[in-house]
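Here the complex is missing one protein chain, while the rest keep their positions.
Chain naming follows the written order as A and B, and within any one chain the residues start at number 1.
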Amino acid sequence: MGVLFLDIVTTAAILFTVASGLMIILGVMKLINFAHGAFLAIGGYAAFVTTQLGWNPWMAIPFAAVVGFVLGLVIERVIVRPLYARPLDAILATWGLGIVIGQVITIVFGREVQFVQSPLSGAIEFLGQSYSTYRLALVAIGAILALALIALLYFTRFGLNARAVIMNEDLARGLGIDSTRVRLTTFGLGAALASMAGALITPLISVDPNLGLPWLINSFMLVLVSGVSIPGLIVASLILGGAQVLVSSYVSAILGGLTIVVLAAVILRIRPQGLFSG
Amino acid sequence: MSRKHLFGAAGVLAAALAFGSGGIASAADTIKIGIPVGLSGANSVVAPSVVQSAELAAAEINEAGGVLGRQIELVVADDGSGAQGAQKAFDSLVFQKKVDVLISMETSAARNAGLPIVNRGRVPFIYTSFYEGRSCSPWLYVNAWVPDQQVAPIVDYFMGELGAKSFFLIGSDYAFGRGMLEFTADYIDEKGGTVLGDEYLPMDGTDWTPIISKLKASGADALITSTAGGAPNVTLTKQLRAAGVDIPYGNLAVDEGTARNMGADAAGIYISASYITDIPSQENQDFLKNMKAHFGDDLKTPNDLSVPQYEGVYLYKLAVEKAGTTDAQAVIDALDDVSFMGPRGKIQMNKQRHAPLTMYLAQVQADGGIKLISSFVDVDPGEQCPHL
Partner (left out) sequence: MPRRRSDIRTVLKFGIVALAVLAVAPFFLDIYVVNILIRALLLAALALTVDLLWGYTGILTFGQSAFFGIGAYACALVFTHWGFGAQWALLALFLGIVAACAVAALAGWLAFYHGASPLYGSIVTLALPIIVTQVIFAGGRTTGSSSGLSGFPTYYWSSETWFWIAGVFLVVITGLAWLFVRSDMGRVLVAIRENETRCAYLGIPVSRIKILLLVIAGTIGAIAGFGYAAFTNVVAPELGGFLLGTELLIWVALGGRGTLIGPVIGAILIDVTSSYLSGSLPFYWKLLIGVLFVAVIVALPQGLLPEVTRLWRRLIGRRTRMADAPTLEPITAQEVGRGTGQPLVVRGVHRHFGSLQVLQGIDFEANRGELLSLVGPNGAGKTTLIRCLADGYERSGGTITIFGRNLGKWGPDRCVALGIGRKFQAANIFATLSVAECLRVARYRLDPPSIWASGTTLRLPEAALRIVEETGLAQSLNTEARHLAHGQKQALELAMVLALEPSIVLLDEPTAGLTRVERERIGAILTSLTERERLSILLVEHDLDFVREISSRVIVLHQGQIVLDGSVEEVVGSELVRNIYAGASLDAGSGPT
């Protein structure tokens, strides 16, 4: 039982971390960023470069965040901005962008799996179980991330502006909030979060140009189910991640892989606005 | 430019390219070897080493005067590592480039997609990748291993030397993964061991956590895995190590190069292969030396998927010489009889279109090196294509 509990909590923490960047962008910009998977890959390769340069493996996290942020700013300006009024087209354009990023990574780094040094390895005794140290660390990191995001939204100038834009963009603009700037920063932030998440999961996965693809759909489903709120995303990660672990453990790991997608489609049919909204 | 080309190439760009490649390939007296291979997609990691193997073989043969006095020409086509790409690649090689033979390492999906085209075009096809077995066609020969050859060394070693009684099996949910583990389970049963569980994850799955928890709960003595190459192999190994799994671990799907690169996580893994670079034979030493000399710094480390390609080209050469012609049926008949001493030892595809092979059991060391534990000479491929 203890292991099951740890599996669920750590899986939820990973899902939360991976999906947070997508959620920030959807929440503020009402835009679904299908290049999310590509940003995860960028993070993975930032971690790879960190290893190549011989830096401390923990450095991969801030490095990935910076790379993601800068790229996010550029992409928002060039590609995303013309698409605000066309949300379905934005999905397609960002998907195309994901293809482009994936191919550029392939051309620069090659198609093969790269190896990244892990900041933590091995297992420790926890709750009477020998359990992966890094997965446990990810729970702490996920928690810090959630708190940091809440703090950012509720205790900073940017957060105030962002919340104003979320509630009523026209009104916010009327109040002198530069909503274009808020959107720009948000996209950069979302890209930075995704990229950081990509670096964070590299010790668990293999680094290759398509590493983000399997995560994209699950993140997308989680964010929609969450009703686009941070507590909602935490709960959605726990419920859907938990369901995935349970199905994988007691039924079959193959069905487990479909759990999030199917469950999300059903939940959204019953509650289109997500679990924790309105 | 012929009228056909003008119509065929739907865009100007495409027309130019078709003309370009068609022009080079039009020298009439060469023997054309088609190599459909996954330059993009899942196999793109290993494809360059496969192409290099073929290039070395062709260069050596051409230098020594060619085959029946004719030079060999290689025609490489990308199959995208999948069925759709393979159809295009095979079509192009068989019907457009009109190659004399196909020799290649490919995914099972690509091979399956290509076979109907091979049957229609009536071209000999030497398949040089290990695979799940039992692929049969009048035009097909295979010179790499099948489960019947690869599984026994690991299981025997685990049960004999390491005293393992119970096993846990983990794989990717695809033909090779399931095929290998089903065979493994049967083999363990036959030898009196028990299989405590077998678990699969979809090919693009990344989270092995619940499966690893089950493995730990099962208390198995040993673990045998067969995942898709590349990412799933790496994610599983990393997560196993992170979870502190330290029972004997045999990996049926990891190649030597990946194992070396994986660093400390791969240490202790047992692998079973028909080729490892440490094979001490003269043929292997010469082969490695010539590869180095030919490709210099661009050399991709030869491996279990690329070396059979080298031998495949030679086997074809010998078959053509025996038949005295490149006529497809004559070559197919001759391929059964010829044998070649290559880096992997003596290769002859005379067991229902498959080859008895010397198999090597090795263990990955902490420093990334590979320690050869034992070898098994001329392991039989078993019943593969009894109807041919």
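Operating definition for what follows: contacts are C-beta pairs under 8 Å (C-beta built on N, C-alpha and C of every residue); 3 or more make two chains touch, one makes a residue touch a chain.
Every value quoted in this text rests on a predicted model; they were computed, and no experiment measured them.
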Among shown chains, those touching the left-out chain: A, B
Absent-chain contact - pick from A:6, A:222 or A:264: A:264
Residue of A:15, A:41, A:172 or A:221 touching the missing chain in the full complex: A:221
Contacting the left-out chain in the complete assembly, out of B:157, B:174 or B:360: B:174
In chain B, positions touching the absent partner: 3-5, 7-11, 13-14, 17-18, 21, 39-40, 44, 76-78, 80, 82-85, 87-89, 91-92, 95-96, 107-109, 111-113, 115-116, 119-120, 132, 137, 173-176, 178, 202-203, 228
Contact set of chain A toward the excluded chain (per top definition): 32, 79, 82-83, 86-89, 91-93, 95-97, 99-100, 103-104, 106-107, 111, 217, 220-221, 224, 254, 257-258, 261-262, 264-265, 268-269, 272, 278
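We take it that only the chains that are shown with their structure count from here on.
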Averaged-CA centre spacing for the pair chain B and chain A, given as whole angstrom: 37
Complex interface listing, chain A residues touching chain B: 3-4, 7, 10-11, 14, 110-113, 115, 117-118, 121-123, 130-135, 203-206, 208, 210-211, 213-215, 244-245, 248-249, 252-254, 256-257
Chain B to chain A touching residues, read off their complex: 40, 44-45, 173, 199-202, 204-207, 209-211, 213-214, 216-217, 230-235, 238-239, 241-244, 258, 261-264
